[in-house]
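With one protein chain held back, the other chains of the complex are shown just where they sit.
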Amino acid sequence: MTVRLSVHIDSFTYPDGTAALSDIRLDVARGDFCGILGSNGSGKTTLLKIMDGLIKDYAGEVLLDGDDVRRLHSRDIYRKVGLVFQNPDDQLFAHSVFEDVAFGPRNMGFGEEEVRQRVETALQSVEMTEYGGKNIHNLSYGQKKRVCIAGLLAMGHEILLLDEPTAGLDPMGEYRMMELLTRLNREERVTIVMATHSVDLVPLFLHRLHILSGGKIVRGGVPEEVFSAPEEMANVKLRLPHIAELIYRLKHEDNLPFERIPLTIGEARREIIETMKHRP
Amino acid sequence: MYQSERVLKEMDGIRQPQHSGFSTKKSLWNFSVSLCLCGAFSLLKSTPAHAMHISEGILPFNWATLWFAAAVPFVALGLKRLDTLAKDDLSFKPLVGLMAAVVFIISCMPIPVPTAGTCSHPCGTGIAAILVGPLVSIVIAAVALLIQALFLAHGGLSTLGADIVSMGVAGSFAGWFTFRLLRKLGANLAVAGFAAGLLADWATYVTTSVALASGIRGDAPFLPLFWKILIAFIPTQLPMGVLEGAMTAGMVVLLHKKRPDLLVKMRVVKPGTGNREPGSATPIIVSLFLIFSLFLLTPHTSLSSEAWRGVDESVVEKIAREHGRQARKPLIDPGEGDLLLFAFLLAGVVGGFAAGYYWRLLVSEKKAR
Partner (left out) sequence: MHHFTRHAHDTAHPLTGFDPRVKLLSSLALLVMVISCKGFAFPLLVAGVCGGLCLSMGVRLRVLAVRFAEPLFIAAVVLILKLFFAGKAPLFSLHVLGWEMVGHKDGLLEGLLIASRIGGAVSLVALLGFSTSFTDLMTALAWMRVPKGFIEVALFAWRYLFVLFDDAQVVFSAQKNRLGYVGYRRGLRSIGTLAGALVIKAFDNSQTITTAMVQRGYDGSMPLLKHKPFRVAEVAFSVVFVAVMGIMWIL
């Protein structure tokens, strides 16, 4: 397991004096699909910006494949890492989908044929092939987010940082976005780090979670491990997924003999059937 | 936030009739304000606003060309300045683009003018000039005007030159000058912003009248027609100027309250200084009042004397002395031909520009020290 991005932040304070982050230790391995889970204002976006090399005045170091991002030329960072902002309108500046996705490859100096090919592949990856000629303003919110991702994929990014990729999407849109990210992670070997606060969705897809609260990482590990302590989750203004909450209460308050706390509907279903079978 | 935005957008259609029903119960003014704004934001074009842009096709070929010739150097200088600033700050070009969008949106708000019974619209160049400086503001005006000409038929391609000179050059420099001058004299942000917006609007209005009068006069003498156009637009443009002033003041004050860092970044205020700087505001208000009254009196005195050709030279010169370059344009001998008229205009514009340019250098040098 190769570590691609290794974050060690001792402290970071905003120019106005607000302490934002402290004592962050975080490693992102090749092919990882990990989440930074935290409530609003916990410092998720700031952390992502630091990982992307956008914020530089912190104490500590962020290593990208072993090199300090603050010493790297921005061109070298952005060949590997890309950040997708929460609001797609902040980052789509061209008029047509094609032109926007082509912006990165063109800046990298590829010829027009290569650019076209890269754009097509990228749009294919995010399932937006038929929208190439569309005007960006006429796309839906979710489609705009997909175009943002395609814009980075077209540059051949290996690490994607996403800020709240599912915020503002309807339930189906959330699900499809996560599916897309999973596919990118599995099939195209993209390493993904996403900041989110949607606890119901993440355990379905993410490999690893880091819980950020008050600028500190308070817990980390696989979802089952992280979600095993409901009280702690409430302390950081988060909660268990609804289904886990239900089973937890049934187990602890109604003394039903559940062995473990499932995090997804599928697991819960299996767990309930198992328990029912063993009941006299 | 985004979801609510979508919902609001969808509600827009439903809200409209309810709203006008609600307004009729209120006074006529409320009704017209809200209705026109409502119209502005739902359709953008439902009310035929009569703009202080010169419509497509009004200017004959030679005049259109001459105005283009006058506008091009300013736009070129603006672009040069833009490139210089963009080298230091990569976000400057996007910012200027977005400011152009803001100016476009502001100048698409038809606002009812009660005294004239019609809608007119603000220019927004005063705001742009205060924030990004007069030269870049010309580029902003040019972009906004180009989009309006192409897609809204406000102004026009053939009259783009004249519109850039009036809204871009005259508006920007008047607004910027007024703002900086009053700030130097110690006025607070609101007063300076108000005066800047007001004078930017009026300078645009006077210059447009010049362009319009010279363009459509045919064989008729220039000055009488100029006065007539000026007077014809007084009912809309005087209140409009006040409104633009209020809007500019509101904008500056809001920025100062919410995002003082932006004003500092754009060098509108010095870091650490408050809204009200030491020094009394009275002389400024007095001088402002003087400028106002001159603006108001000019057409009236000439109207009452009814001597169109013999407009009192001393009055005109006084105006020219009082408020500089923009007002020099009326200083044109009615008996002369187009060429001389234009030579005067050009001289006025270039002279004013030179003054403006070096003034800026002077100020920034002082800042550097």
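Per-chain residue numbering starts at 1, and chain names A and B are given in the order in which the chains are listed.
Definition applied: a residue touches a chain if its C-beta (ideal position, glycine included) is under 8 Å from a C-beta of that chain, and two chains touch if they have at least 3 such contacts.
It should be emphasised that the depicted structure is a prediction, and the values quoted were computed from it without experimental measurement.
Chemist: Let's see if you follow the contact definition: name the visible chains touching the chain that is missing.
Modeler: A, B
Chemist: If I consider the whole complex, including the chain that's not displayed, which of A:Ser39, A:Gln91 or A:Thr129 touches that chain?
Modeler: Checking the options A:Ser39, A:Gln91 or A:Thr129, the one contacting the hidden chain is A:Gln91.
Chemist: In terms of residues, what is the contact footprint of the unshown chain on chain A?
Modeler: 52, 54, 74-75, 78, 82-83, 85, 87, 89-96, 99, 102-104, 106-108, 112, 135-138, 151-152, 155
Chemist: For chain B, which residues lie in contact with the unshown chain of the complex?
Modeler: The list for chain B reads 4-5, 8-9, 11-12, 15, 19, 26, 29-30, 33-34, 37-38, 41, 43-46, 48-51, 55-62, 64, 75-76, 79, 82-83, 86-87, 90-91, 93-102, 104-106, 109, 111, 114, 124, 127, 131, 139-140, 142-144, 146-147, 149-154, 156-158, 216-218, 220, 224-225, 228-229, 232, 243, 246-255, 258-259, 262.
Here is the rule we go by: only the chains that are shown with their structure count from here on.
Chemist: Which whole number of Å gives the spacing of the CA centres of chain A and chain B?
Modeler: Comparing mean C-alpha positions, chain B is 47 Å from chain A.
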